[in-house]
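Written out below as structure tokens is the structure these notes cover.
Note that one protein chain is taken out, while the other chains of the complex remain in position.
== chain A ==
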Amino acid sequence: MAAESTIDALGQFELHPVLGQIGEALRFSQSPLFMLIAVVLVLAFLYLGMRPAAVVPGRLQAAAEIGYDFIHNMATDTIGEKGTAFFPFVFAIFFFILAGNYLGLVPYSFTFTSHIVVTVSLALLVFLVSILASLKAQGMKFFAHFMPEGAPVFLAPLLIPIEILSFLSRPVSLSIRLFANMMAGHVLLEVFAGFTLMLAGLGLFGPALAVAPVAINVALTALELLVGVLQAYVFAILTCIYLREAVAH
């Protein structure tokens, strides 16, 4: 991937048709392919994990149950009593993003969460669901939230635009956070891998020095494992917070 003297850090995010002729005809790139793999992995994890349905769970069943419980507690604790209605939505979002983040760490794979078009779609989905939920739960009172309670009326021309901008910034911050974290992590991995190749070609002491970027990459991979689950968690918990504000009152 990295050439002799330059590091092509962004080349890994380019989309190419996959699966030969069929992929070219359908414009089917790595991104939807890895989305499909992520969905299949999550469904297989739940299906295979829960198939034994043992009273004392094995390892896979325990993992599936912990995952279910974790999101269920998050949804019901944060959203409140109506949380169970939104639990499948939050669960799907969390595990889709988590699978996407972790699939991207497999060599030769593709990180679909590193494309802003994917994260914006997910964030807009959350945004629209929360607007529809609040319109259903609160009706026209929803628009009253743009004027903070107890504020003097003469400040309304200042406060209402600020509140509206704050509301509109939700999908932007959701999508930028996920996209930027994933892209930055993968660019870093690529840059240090490029350093390894460049140092290895530096004559006598080069190969010995090239060990250092490899060591850094090992540490970065561990950091990416943390960032991957953390970003999925932040996305899911913010979804819960927005839905709580939607169904409250």
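By definition in this document, a contact is a pair of C-beta atoms (placed from the backbone, for glycine too) under 8 Å apart; a residue touches a chain by one contact, two chains touch by 3 or more; residues count from 1.
Here is the rule we use: contacts and distances are computed from a predicted model.
Peer 1: Looking at UniProt, which of "Divalent metal cation transporter", "Lipoprotein", "ATP synthase protein I" or "RNA polymerase sigma-70 factor, ECF subfamily" names the chain we cannot see?
Peer 2: For the chain missing from the view, the UniProt record says "ATP synthase protein I".
Peer 1: Touching the absent chain in the whole complex: find that residue among A:106, A:162, A:202 or A:248.
Peer 2: Only one of A:106, A:162, A:202 or A:248 touches the chain omitted from view, namely A:162.
Peer 1: Going by the contact rule already stated, which one of A:19, A:40, A:62 or A:211 would touch the omitted chain in the full complex?
Peer 2: That would be A:62, which touches the missing chain.
Peer 1: Identify the residue among A:176, A:197 or A:210 that touches the chain left out of the display.
Peer 2: In the full complex, the listed residue that touches the missing chain is A:176.
Peer 1: For chain A, which residues reach the chain that was dropped from this view?
Peer 2: Within chain A, the residues that touch the unshown chain are 54-59, 62, 70, 73-74, 77, 158, 161-163, 165-166, 168-170, 172-173, 176-177, 180-181, 230-231, 233-234, 237-238, 241.
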